[in-house]
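A single protein chain has been removed from this complex, and every other one stays in its place.
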Amino acid sequence: MTSISSASPAFTGRDPDNRLFGPLPDVQGEAGYDDDHPARVGFFTDTSVCIGCKACEVACKEWNLLPMDDSHGARDVIGLSGMSYDNTGQLGANSWRHVAFIEQSRTVDLPMPAVGLPGATRQDSGPSAANATGDSLAHAQQSSVLNAEALSEFDPQTGQTGADKQIRWLMSSDVCKHCTHAGCLDVCPTGALFRTEFGTVVVQGDICNGCGYCVPSCPYGVINQRKDDGRVFKCTLCYDRLTDGLQPACATACPTQSIQFGNLDELQARADARLATLKEQGVETARLYGRDENDGVGGNGAFFLLLDEPEVYGLPPDPIVTTRDLPAMWRAAAAGAAMIVGVALSAVLGSRRPR
Amino acid sequence: MAECHPVGFQWVMEAKARGAKVIHIDPRFTRTSAVADLHVPIRAGADIAFLGGLIKYVLDNELYLEEYVRAYTNASALVSEDFVDTEDLGGVFSGFDPEQGHYDEASWQYEPEEPPHSGSDDPQGAAEQKALEQDDDVKSADRAQASGSGGPPIAAKPMRDETLQHPRSVFQVLKRHFDRYTPEMVAEVCGIEPEVFHQVARWVTENSGRERTTAWVYSVGWTQHSVGAQYIRTASILQTLLGNIGRPGGGILALRGHASIQGSTDVPTLFNLLPGYLPMPHAAQHQSLDDYVADAAGKGGFWGNKRAYTVSLLKAWFGDAAGPENDFCFGHLPKISGDHSSYRTIADMIEGKVSGYFLVGENPSVGHPNGRMNRFGLANLDWLVVRDLQMIESATFWNESPEIETGELAPETIGTEVFFMPAATHAEKDGTFTQTQRLLQWRHKAVEPPGDARSDLWFYFHLGRILRERLKDSTDPRDRALLDLTWDYPVEGETQDPSAAAVLREINGVGPDGRALSGYMELKDDGSTSSGCWIYSGVYADEVNQAARRKPGREQGPVPTEWGWAWPYNRRILYNRASADPAGRPWSERKAYVWWDEEAGRWTGLDNPDFEATKRPDYVPPEGAKAQDAIAGTDPFVMQGDGKAWLYAPAGLVDGPLPTHYEPVESVVENGLYEQQASPTIERIPGPWNRENPSRSEVFPFQVTTYRLTEHHTAGGMSRTLPYLAELQPEFFVEVSPELAELRGLTNGEYATLVSTRTAIEAKVLVTERMRPIKLGGGQVVHQIGMPYHWSYSGISTGDSANDLLGIALDANTHIQEDKVSTADIRPGRRPRGPELLEFVESYRRRAGVESGRVGVNGRDPVEASAGEGSTQ
């Protein structure tokens, strides 16, 4: 009889037989492609050189012919988000790239200019200047859009501002992670989601029936249904372009090479080198996200270099593929079912025992 | 730069990755600041004080590149005894006429060598021209820009003191002039802490010299000021002192904002210019070709060939009709007599002086300051032709403008007949754009334009064809010019589109053999050559469209000279002779670019030398030499009459030989440097529709600056209408600091109303610490409001138009408006609608002591403010 407990290796993800979790050196082979399949490809998004231009968002929409977020087209009824320069909000069925803008600030102790009254407090030129006390300033800052508390030390690389306040404006282009273990793919009952020969995860529009099971299964909240269509849509890593030897539209457009496309192992090496350079320059807060194949999704096909905690960018700090525990659950369920069958059988058999 | 030229910014990021320091000086914290090594928040309108501080730092600490300064600049020239600096006249130079608001430049001249000789073939004619330049009408016609591609003529060779010690040497004049621009003064005026100033000064000077260069990059943040030309002058002085001009990685780079805005000045549709920066003939000065070229005849530098350039242009335009017997049809050219720039023309329209107007891909109702005034202009035309892709606001002003709502305009009162003529896009026509580095790039037509859409080339060619047909039997002398025009371009395809290549070839010019010329050195003044724009000559060299060359960059070296074609002569860095020392050797191995090859007997290097290829570095012009022959082998600045970079400009600028900090027309701050508050030469266009906010007024206590966002393009006609761009910045907003939000009760994401003496507009508020109050040295805090200007009522992404808030006050050098800094009030909530808006704004005017802005039908006559409502102070 199988015993199930929370200490079971299946529930900690350390089950060597669990094909839905852990490092996977050959995702395409795992998905049934021959040994001569192309190398696994992906994105390395280096946010330390992102200028937030949103070329990726537009190039993606142009190539994939995505509707405007508010697709009626006459006027944009969504309007200004009030969240820095981000009016896209999040990844969705119509936005397969999303540039996040995070404003942070901290006060630094710079000496006052030599002229003027030493230690003079701020005086406003406007009529109600006298009311601008320290408290109200603090209050005002809290009601500002940034209000992102500095979660970590500022980087010399981006934190400098020549005044008594340092401002940092982080920008990061988010995208589907093309997980090594993709929850969306694992739960798709129709086979609409599939692993391509490039190791990417793609929705097949001619198969998807809009059941939506994949939507809650994504640990990043990437995949989503299009309202007027019902089916789900997300980044395909420009599967059609890849088959033609082209790079994805976003990486092609990106002016500063913040979005880099290539073979995953090469990108990983490049990212490691970039991280080392930044660390050397004293950017202690730099880190890679989605690079670790031992993380909860077996590493990402699209990974990032961040300058702050993932949460700051709206990314889950410790994503775990939602199907990680599926095998164990299935085994538990199977064991339970066997037990029930056994009991029932013995009851039946027992009842047939001659008296 | 990251905001408005993101793809160009890749090179900055690349330089940064190789260790370059990136400093961003801007009132607000932008996408550029986000990746810069240092962001320096500056008070808008204070750049001369800041740059002046750097000049003083360089001079005081002797950090200039001495050999460069001695050899390549006018540092040693002596200035006339009559010159009196701003230091001694409370912020005004000698020669100012307060009545006319003009300077007489006579006292700014050099002290001439004895005896004075002009070197001119026609000394009397030149002297007359010189005298006429002081004519008020000539001054107001923008003579300074008419010397755009070269220096203005100077009367005589100056006395020099090679030790630079003479108190009247340019070098010493410069030192005294900038002496008061101390770091403390920079803090006082710009709100930049001395520590930060010193950081910038160190980085700039440590990265300048033989081994290293520093580049300055600017855009309309420098030009759109009442002293915009002097902003750039200040940077020029700094860069010249540091030896950063004409060298790789140096220069002052104007990042222009439109695909061919450089081309639109080179081959100008500007009132004061003919192609190639030849001035438009002026009624007072230029009644004949001889008059016209008198100022340049026999002078040093390439402007010495002005007659050849002019005659070749006239040959290109009037063909066989132009000959020596008729002054090459010079008389066919209309003459200007003052400022005929677009804002002046708008005022003329309101007064009913202009009948018809063509708007060709321009949307002044949104893109120009003071939209209301612009719309009043349009409403008083007989007819208006709008050529565009989308139904822009300048075409729909008669039934949709804000003034319809206020009752100031109504379709029933507007007699303007409007023709909307659909235009072709960049993909639907052949042609060249000239990008920001003077590079011409040919576009191949991809598809035919849809429906009635046509290229502007088509429109003007066929309009000209029809007009010539109508007048073909005319004997009226005034029609002669039109009938003499060469207007026989081959046409192609179903729509009879004229060949753009044929036009480009005409611009290039042909020689006596009918073959395309290889460059302007071949132009003659006898009528044997033609060229529609002399600086572009060579773009069709060897009968090849050089602008269409597309050898992939990866197959070329660091200077990709086989991609497109740059004027002049495909030179990629101007004045690159300066990249070598006076003896012709590179300043350093690291910065080698163009140098003298003694063995080959010519200049060589990575680029095409911007110098006569075989002129030796030790060439000394013989007495009486003319044009380029008068330029010595050590004079890199070949378009200048003296071949030198000018630290001091004895002529050419209407507002002073040296840059001086003046406060903007509308400022909340008192000028900390001089008694004179704003530039004394500002050009104003007064009227009820163009009132000015008084400086330092409590009614308008905040500074406003306008700008663009990455997601949109200028007045929005090419971006607000596109879904993918519209959704990225879906509506008009302004950016304010948390401190200002607190002060005025503004809430993030809610509406605010901004008010000026022009009008009131509403915008969503983005409260952000990227906007910051600027604390001046004296303790005054200046709140700045950031206002992107892309919006109006049409398209997918909409809002009030930022430019409606602004007034029109102009830099007299350029007739460019000061819209990078103005003043306003801001208050929470939406603006009043309808006629109430008029009273609301009028009440502000009354409180500020400003004349009424009430107007009559279609904005025509001023209307007395109704008495009794509020008191006029």
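As written, the chain order gives the labels A and B, with residue 1 at the start of each chain.
The rule is simple: a contact is a pair of C-beta atoms (placed from the backbone, for glycine too) under 8 Å apart; a residue touches a chain by one contact, two chains touch by 3 or more.
Here, contacts and distances are computed from a predicted model.
Trainee: Mind telling me which option in "NADH-quinone oxidoreductase subunit N", "(2Fe-2S)-binding protein", "Branched-chain amino acid ABC transporter permease" or "Dehydrogenase" is what UniProt lists for the chain we can't see?
Mentor: "Dehydrogenase"
Trainee: Among B:39, B:212, B:256 or B:315, which one is in touch with the chain left out?
Mentor: Result: among the candidates, B:256 touches the missing chain.
Trainee: Out of B:217, B:232, B:409 or B:816, which residue would touch the omitted chain in the full complex?
Mentor: Considering all chains, including the one not shown, the answer is B:816.
Trainee: Which of B:287, B:326, B:747 or B:843 touches the chain that is not shown?
Mentor: B:287
Trainee: Considering the whole complex, which of B:102, B:661, B:691 or B:713 touches the chain not shown?
Mentor: B:713
Trainee: For chain A, which residues reach the chain that was dropped from this view?
Mentor: Where chain A meets the chain not shown: residues 19, 28, 30-34, 53-55, 57-59, 62-63, 73, 185-186, 191-197, 202, 204-207, 238-241, 243-244, 246, 249, 252-255.
Criterion: only the chains that are shown with their structure count from here on.
Trainee: I'd like the Å distance between the centres of chain A and chain B, where a centre is the mean of that chain's Cα atoms.
Mentor: Chain A and chain B have C-alpha centres separated by 45 Å.
Trainee: Going by the contact rule at the top, pick out the chain B residues touching chain A in the complex.
Mentor: Per the touch definition, chain B meets chain A at residues 2, 6-7, 9-10, 13, 29, 31-41, 183-185, 187-188, 192-196, 199-200, 668, 698, 701-702, 709-711, 723-731, 733, 738-739, 741-744, 747-749, 764, 766-770, 772-773, 775-783, 796-798.
Trainee: Quick check: in the complex, which residue numbers of chain A touch chain B?
Mentor: Its residues touching chain B are 49, 51-55, 57-58, 61-62, 68-71, 73-76, 78-82, 84-85, 87-88, 103, 105, 110-117, 120, 122-129, 131-132, 136-137, 139-141, 143-146, 158, 160-165, 167-171, 255-257.
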